[in-house]
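Only one protein chain is missing from this complex, and each of the others stays in its spot.
Right after this comes subunit A.
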Amino acid sequence: MAEKRKKSRSENLFLRYLILGAWALFCVAPVLWFLSIGLRPRTEIITPTPVYFPSFSLDAWHMIWEDWPMAKYLRNSVGAIFGSVIIDLVLAIPAAYSLSRFEYRGREDIGFYILSTRMMAPAIVAVPIFFLFRTLGLLDTIWALMLIYAAINLSFVTWIIRSYMLDIPKELEDAAKTDGAGELRILWEIIVPAILPGIITASVIAMIFAINEFLFTLLIASTPDAYTMSVALANFTGGSDGIIYNAIALVAFIAFLPVFVVVVAIQKHLSRGLTMGAVKG
């Protein structure tokens, strides 16, 4: 009996690894294939039969760094994205605190309004936004991108942070009050550290959205001065040289890498419990 149970458990384990392994392969294979396209010569990309073991070539690598202002695109991307996330957090944390903690008239309406900004198709506001930024003289700058990305993400960043704040036991703030702390101190010393996982989660999602943003970036960035990775990627597809697949693949891979690194680095926080022993279990 015991023998049998042991056996079935190891079979179980084997099956589990098989399924997980297959799933991992399914997810990773396209990425690796992309990388292999980026690192092979152009002649081995479009062929009658797939080339599984291509020769190694840094042609595309040299091309994107030397013939194109790749470093600049990367800088633009990183600057616009980080800037937008910082703007979001500065605005969303106090807003979420207010929405989750204080009772006042119209609170629910304000909450809904914030969320509703996510509900319309972005194209509807594209034209007014173009004129707005032209009037402000911000066209073709990363400042405009920062503001746009921040505006796009603000609603759900606020919403995520608010939901984490709602999970914090009220007793925690009561304790801080009787200990003599003011509202701002409570927010900064008690609430923010306690919902750090939520803040990180919201920031990462905002980053991913910002990296993938295309429509508004294309609208605002008319010269390489404000091109980001996503728009630059699109530009590789044109030109007199034809479609340069290996360079595209490599740029796509580079665009993907930072998100991947960030997610791996913080995945512990993404799933970590919230209050961690603050109150009785």
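Note that in this section a contact is a pair of C-beta atoms (placed from the backbone, for glycine too) under 8 Å apart; a residue touches a chain by one contact, two chains touch by 3 or more; residues count from 1.
By our rule, contacts and distances are computed from a predicted model.
S.K.: Choose one: "Copper chaperone PCu(A)C", "DNA metabolism protein", "ABC transporter ATP-binding protein" or "DNA modification/repair radical SAM protein". The correct choice is the protein name in UniProt for the chain not shown.
M.R.: The correct option from "Copper chaperone PCu(A)C", "DNA metabolism protein", "ABC transporter ATP-binding protein" or "DNA modification/repair radical SAM protein" is "ABC transporter ATP-binding protein", the UniProt name of the unshown chain.
S.K.: Among A:67, A:109 or A:179, which one is in touch with the chain left out?
M.R.: Of these options, the touching residue for the absent chain is A:179.
S.K.: Based on the whole complex, identify which of A:54, A:169 or A:224 touches the chain you can't see.
M.R.: Missing-chain contact among the listed residues: A:169.
S.K.: In the whole complex, not just what's shown, which of A:194, A:207 or A:252 touches the removed chain?
M.R.: Of all options in A:194, A:207 or A:252, contact with the hidden chain holds for A:194.
S.K.: For the chain that got dropped from the picture, name the residues of subunit A it touches.
M.R.: 169, 171-172, 174-182, 185, 189-190, 193-194, 196, 275-281
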